[in-house]
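Shown here: the complex without one of its protein chains, the others still in place.
A and B are the chain letters, set down in written order, and residue numbers restart from 1 in every chain.
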Amino acid sequence: MTYPDSSQGPVEGSAAVPPRFRIQAPGVESTGVGARRELGLEAVFEARDVSVSYGAKKALGGVSLRIPRSRITALIGPSGCGKTTFLRSLNRMNDSVPSFRIDGQILYHGHDMYAGNVDQVEVRRRIGMVFQKPNPFPKSIYDNIAWAPRNLGMKAGLDERVEKALRGAALWDEVKDRLKDSALGLSGGQQQRLCIARAIAIEPDVLLLDEPASALDPIATKSIEELMHSLKGRFTIVIVTHNMQQAARVADQTAFFSLDSSAGDPCGTLIEFDDTETIFTRPADPRTRDYVTGRFG
Amino acid sequence: MSARRKQFDRLGDGLLYGICLVASLLSVAIIVWIAYQVTKEAMPSISKFGLGFLTSQEWQPNFNVFGAGSLIYGTAVSSAMALVLGAPIAISIGLYLSLLAPAGVRGIVAPLVELLAAIPSVILGFWGILILAPFVHEHIEPWLHDTLGFIPLFGPPQTTGASVFTAGLILTIMVIPIIASISRDLFLAVPRDVQDGASALGATRWEVVRGVVLPSTTSGVVAASLLGLGRALGEAIAVTQVIGAGSEIHTSLFETGDTLASRIANQFNGAVTELHQPSLYYLGVILLVIGLVSNLLAQWIGRRFDYRRFSK
Partner (left out) sequence: MSGPVPDPAAPLTPSGNLRRRQIFSRVAESGATVAAIIAVAVLGIVIYTVVSRGAAAISFDFLFTGTPTGIGPAIVGTGLIVAVATAIAMPLGILVAIYLTEFAGSRMAGPIRLALDLMNGLPSIIIGLFVFGILVNHRHQSGFAGSVALAIIELPLIARGTQEVLLLVPGSMREAADALGVSRWRSVLGVILPSALGGIVTATVLAVARAAGETAPLIIVDSIFDGKSVSLNPFEVVPNIPVTIFTLSEEANPEGFTRAWGSGLVLVSFILFASLGARALLARSKRKMPT
């Protein structure tokens, strides 16, 4: 099986609205002009009964899902139900929390992410993350983008790489004349797009976005959402969002998390995971229906 | 409230304000007075030798000829050595205590490093005479001379371990806790989210330190080092115990030497000739100026760091 290069644009031959498939059946899509390649319905991530605890407190329990390639998957649900915890488990950012413990398995392209021989830094090289609050380095705009590629030995064509990343984040036109200026002088929305540019500059396989627009004003939020559509074909994207409408606008698949008190202390758990359209129009679980119709949450 | 009580209260307020003000003005006055007094006592020597005192290496109490040249040299060399050896070690300790050590280990090691600063200098100096100097003399100086002897700094070892080198080592030990604890606080203050951002880009721990933590704390670390330098410059007792009270400038670190502070401590009680005590005061003036400059420089650089924060 060959894998499409993640740096290519949207898959050729697909219609403007990519066809949707149920996750259960990995398969080959045949387009009108014949199957050019197997569309990435392989799961990039497969979570098998994943639970996360911080010390004695169980934050997340019994999560099983498969996140498909080259799609946007949204994790929605009320606060405190483990969405961000789950997201951060996907690039091992939770490791820095001392009491963190994970049970179950998370497979990345079939490899157990928490196996003994896995290198955290390698994980993060392939699975990038953009945080809720923009966190640019106190360096110039250029150096913010160029820093990680330099570490990785990508010294050749650095200027082109920086430009490509900034274009990919729809920020190039606004900053192309002031690349040497400090990144801290940018507005909130610009800083967040800078962080996205920074993440895509090293050509990761996956982009994890933790409520990327929650700290931004509506106009900046809109620009981030538009950005996501354009990035979708190149990267697998997983986004945590509080904003249901955002998930409905942007995501191909949606996972609904909520608190489950059945086993004593409330603990986050995955309630339902399906195509976005299904989650928002014909959800299977009543709790999902209550949430998406605004009855709670 | 009765008028009488109100009057009493106003008096009380005024009195409190008054004595607090007096105490504060006294603090400022003390600094000024110190500078004045030391300069005044040094006047006989200042008027006799002028600025030539700073370069002359002659120190002959019996002939009333004095010069600070070799002492300024000794101060500079021993303090430089303390900074060159001590700052990197201290900064590393700061990194260890803030970013590397597990919480339990940190809780034990951090107080121990501060305890190092609490050891009185007379005890450290005494330990230097009896334990460190012989060890340096027997093991370190010969090895350094054998391997690096082509550098004039590492000449042949002398009769005892009392040398500028040993003094420099003692000063290194004194300088480390100061720089380490300030550095640790600086590194702890670097926001977590910027470090996380760097980690999330597939950077190793060292790369996060080199790329984010160190660049954003540079001014503060420099200021901390200057404060450490001030400590080294002013140390009198431990230095005088191990430096051997030499009067000449030698290029080799393994020879005896002397520093400004150490000479004052060493010779003050025996100063009988006419210009001896004023000349020691003159040394004090030089030391005062150097000390004040490095302290002010440290504060100025430290304040620049305060304003260069993470958000505009």
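Operating definition for what follows: contacts are C-beta pairs under 8 Å (C-beta built on N, C-alpha and C of every residue); 3 or more make two chains touch, one makes a residue touch a chain.
Computed from a predicted model, the values in this text were never measured in an experiment.
Chemist: Which one touches the absent chain: B:G161, B:G220, B:G234 or B:G257?
Modeler: Touching the chain that is not displayed is residue B:G234.
Chemist: If I consider the whole complex, including the chain that's not displayed, which of B:I93, B:A167, B:V212 or B:L275 touches that chain?
Modeler: Checking each option in B:I93, B:A167, B:V212 or B:L275, the one touching the absent chain turns out to be B:I93.
Chemist: I'm checking contacts with the chain that's been left out. Which of B:N64, B:T147 or B:Q299 qualifies?
Modeler: B:Q299
Chemist: To test your reading of the contact rule: which positions on subunit A touch the chain that is missing from view?
Modeler: On the subunit A side, contact with the omitted chain comes from 3, 6-7, 44, 108-111, 113, 115, 117-119, 121-123, 125-126, 149, 151-154, 202-203, 205.
Chemist: Take the complete complex as the reference. Which residues in subunit B touch the chain that isn't displayed?
Modeler: Subunit B touches the missing chain through residues 1, 9-10, 12-13, 15-17, 19-24, 26-28, 30-31, 33-34, 37-38, 40-41, 88-90, 92-93, 95-97, 100-101, 109, 111-113, 115-116, 118-127, 129-131, 173, 176-177, 180, 202, 204-207, 209, 227, 230, 233-237, 241, 261, 264-265, 268-269, 280-281, 284, 287-288, 291-292, 295-296, 298-299.
By our rule, only the chains that are shown with their structure count from here on.
Chemist: I'd like to verify one number: the distance from the centre of subunit A to the centre of subunit B, where each centre is the average of its C-alpha atoms, in whole angstrom.
Modeler: 52
Chemist: Going by the contact rule at the top, pick out the subunit B residues touching subunit A in the complex.
Modeler: 102-103, 191, 193-194, 196-204, 207, 211-212, 215-216, 308, 310-312
Chemist: Show which residues of subunit A lie in contact with subunit B when the two form their complex.
Modeler: Residues in contact with subunit B: 91, 93, 96, 98, 121-122, 124-126, 128-129, 131, 133, 135-139, 147-148, 151-152, 182, 184-185, 195, 198-199, 202.
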